[in-house]
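Okay, structure first, notes after.
With one protein chain removed, the remaining protein chains of the complex are shown where they sit.
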Amino acid sequence: MADTIILEIARYSPERDREPTFKSYEVPVHKDWVILDALNHVKDKVDGSLTYRWSCRMGICGSCGIMVNGEPKLGCATFLSSYAGTGNKVRVEALRYFPVVRDLVTELSDFLAKLKKVKPWLIPDNEPPLSEGEFLQTPEQLENYKQFAMCINCTLCYAACPVVGLDSTFVGPAAIALAQRYNKDSRDGGTQERTAVLAHPEGIWGCTFVGECTRVCPKHVDPAGAIQQYKVEAVLQWARTLILPWGQKKSQKTREEAGSAAAD
Amino acid sequence: MDALMHDVLLVGGGGAGLRAAIAAAEVNRKLSIAVVSKVYPMRSHTVSAEGGAAGAVKPDDSLEEHAYDTISGGDWLCDQDAVEAFVKEAPLELLQLEHWGCPWSREPDGHIAVRAFGGMKKKRTWFAADKTGFHMLHTLFQTSLKYDPITRYDEWFVTKLLVDDGRVQGVVAIELMSGKIQAITAKAVILCTGGCGRVFPFTTNANIKNGDGMALAYRAGAPLKDMEFVQYHPTGLPFTGILITEAARAEGGYMLNKDGYRYLQDYNLGKPEPKPVLRSMELGPRDRLSQAFVHEERKGRTLETPYGSVVHLDLRHLGENVINTKLPFVRELCLKYQNIDPVKELIPVRPVAHYMMGGVSTDINGATPLAGLYAAGEAACVSINGANRLGSNSLPECLVFGARAGKAAAQFACEQSTANGKVAAQAEDERRRLENQFLRKAGGKERIATIRGEMQATVEKSAGIYRQEDFLLEAAGKLHDLQERFEDVALDDHSRTFNTELESALELGFMLDVAESIVQCALARRESRGAHQRTDYPARDDRNYLAHSLVFRNADGSSRVEYSPVTITRWPPGERIYGQQSAAKGEQAKTQEATFAQEKQAS
Partner (left out) sequence: MQQLTNAPLYTEYHPRWYRPHVSVYWWLGQWRYLKFILRELSSVFVAAVIVMTLFQLRALRNGPEAYAHFQQRMQSPVIIAFAVISLFFVVFHSITWFNLTPRAMPVRLRGKRIPEWMVAAPNYALWAIVSFIISWLVLGGRG
């Protein structure tokens, strides 16, 4: 393994630059260093103006998303040594398809607005008082949505999705996966409300199943799967409203789920 | 400068902060609530908590038992009225979170599952797989989106509390995105900024845990309580600080010094057996293991690595199968974040600073002595954790006291008139200070990273696992020097837009104040209790020190330590019993057996 590696980092300061330029920094390679450690090394010892987000250093807070050689990655989960052979250069930029505020820091207000738009909170049909205890939920029912609940909001999926890049109104993979997390939660009754928001071209129908979002997700949430499943369900829901115009109640939904669970 | 105005202002948007915001919104929907956080709320350090949250709900359990475990685990420094309120409200808060959608792990019949945890004599720890804090924080964040009265100020860094007329009137904060320095006035301010692990060189804490709220309160004249009590976890990776769970030792891991010797046998922790034995060797109490490490280090029997001295945790003899089925998360963390494979390699570990029992001194409702200032979560010290926190108590602490502080602050705000205009001048002063000291300054020769490194080394040496007077005095002097050198710090980054170097400098300033308070409190407490171990005063002294230490900042910038009594209601101080001593006692031995069996299963 080589002793040092060259990091080409995109630098952008709106007070000075019109667009990002690349600056090279030589950093030592240690077996247990990740890209984030290299960035910290540069900031502490070489150039204190290098700007990036990070916090937990263990892939759970979702702050450190960056592009490494054109791939969206978490800075804390990408080892320097895996690039030590590739001509000894690593290109580091801010996450693609987001506006860049400074160096490697992206602007996330749009993403947060999209998260809020899908109503990512529990909408139970009726909420018993706390004195009656918890909603019952079997481990199988928990499995139904657990995978979609693992999202750390790192936005790597947005950096991978070409639809996000081409259409800024597209709600995006993480937001739809989060909506599905609640739709599939047995305690929730808000599917229709969320579908009313998402069954549109800027919602689930904007997705063309490129599948890159699932590939880059560090937590194996499978947002592409979530969206395609939502498409199937949205069509079935629409068909049901056509055939049963007097409306679909949550009780019917749970009966169906119980029915399919029994059939399993 | 235009002032933004709100009724209740939260500094920090983690578990405690979001819970307090929701509680305040529920007191009165007409209140305007601001959550001001230097990171987006889902990045708060609550997210990395793994183990679980304790709540006594099962029929074989009782509030009294939970309270007793907490109080005895805290070496009787806990305020018992606060503990009683805590154990009563913890299950309700956890249930409320469940109603908000938190995916707690379940029994096959659909009820909440609980598991054992170190120090708890009954199974009462609720958990959401091995990512309890993550699920709790995301549930709170997503639920908070429902509440219109809550306005979030994401990535705004609070630099100072505005105080006038003996009352807190708001904060001054930098909007990181633009660099604009703004005053945000509020009738009540709640500090929920978490702990201060980054004062130490080896810590499980994230980069953002710099004791911001503690320093803000301290500088504003509110006292900090019990700052000398710092909890260490005996096995953390030295470089990243990632926690290696106790379960790795419970499955049969060995701890070896640099000669490959299971050194724990030298410290009255039993004899080395091939299989793990309860209460013995690697399954001994956490603080005894941390102390053994310090002794080994002093004898020169630990390994020196570029990241500090370590011992080794050996899991290789367990085999790949056992590791993959029983300890998959340990293997994943080591491989993914530090490139070490426990199946083939020795894991370097050392004690790492984990939790701060001390914090901003508050009463049972989160109120500090400074009117209008509240605190909750790890940033506060009520105190329910006393001299040593039990595992799985800190997540419910955020919820219970977050809710209490939110309610209390909201009620206080309802009774107040609007803040007066004098704070505008203070805010201008702060803006000028920041510009002169950091942004516009030419010259200066100190680098932030250098001062930070020296501070961390000083604190670890003097206020680490073992403390003694001469090291503490030396540290006090050294920290004073560092404070002076900090005045001479130079930034490379003079930009206004998202200046993280300025942020680091301000955080360093906070950490230096917090470090000083830790050292002063440790110096003043001449006994050993819980997590505070003095080699020169090894015994517990209930006569003189069954009291909380309160550290205040004097007008000249120095500090003074006072004491305030501990509230004892039902449980008079007893002895905190460890494995060895109880071996001879029949009934007690059985209970201890149960305790350590639970520690073995602890996450």
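For clarity, chains are labelled A and B in written order, and residue numbers in each chain start from 1.
As a convention for this text, a residue touches a chain if its C-beta (ideal position, glycine included) is under 8 Å from a C-beta of that chain, and two chains touch if they have at least 3 such contacts.
Just so it is clear, the model here is predicted, and its values are computed rather than measured.
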Handout entry: Identified contact with the non-displayed chain, of A:Tyr25, A:Tyr97 or A:Trp121
Key = A:Tyr97
Handout entry: Positions on chain A where the hidden chain makes contact
Key = 12, 14-16, 18-20, 70, 96-97, 99-102, 107, 139-140, 143-144, 162, 165-166, 208-212, 214-215, 222, 224-225, 228-229, 231-232, 264
Completion exercise
Contacts from chain B to the absent chain lie at residues 177-180, 496-498
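The rule is simple: only the chains that are shown with their structure count from here on.
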Practice task
Go ahead and note the Å separation of the Cα centroids belonging to chain A and chain B.
Solution key: 28
Handout entry: Partner chain B, residues of chain A touching it in the complex
Key = 13-16, 30-32, 34, 43-45, 47-49, 51-63, 76-77, 79, 81, 101-102, 105, 107-108, 112, 115-116, 120-122, 124, 127, 130, 133-139, 141-142, 145-146, 149-150, 152-153, 178, 182, 185, 187-188
Exercise for the section: Mind listing the chain B positions that touch chain A in their complex? Expected result: 39-40, 42-45, 47-48, 92, 95-96, 98-101, 103-106, 108-112, 129, 131, 134-135, 138, 142-143, 145-146, 154, 177, 206-208, 239-242, 306, 333, 336-340, 447-449, 491-493, 495-501
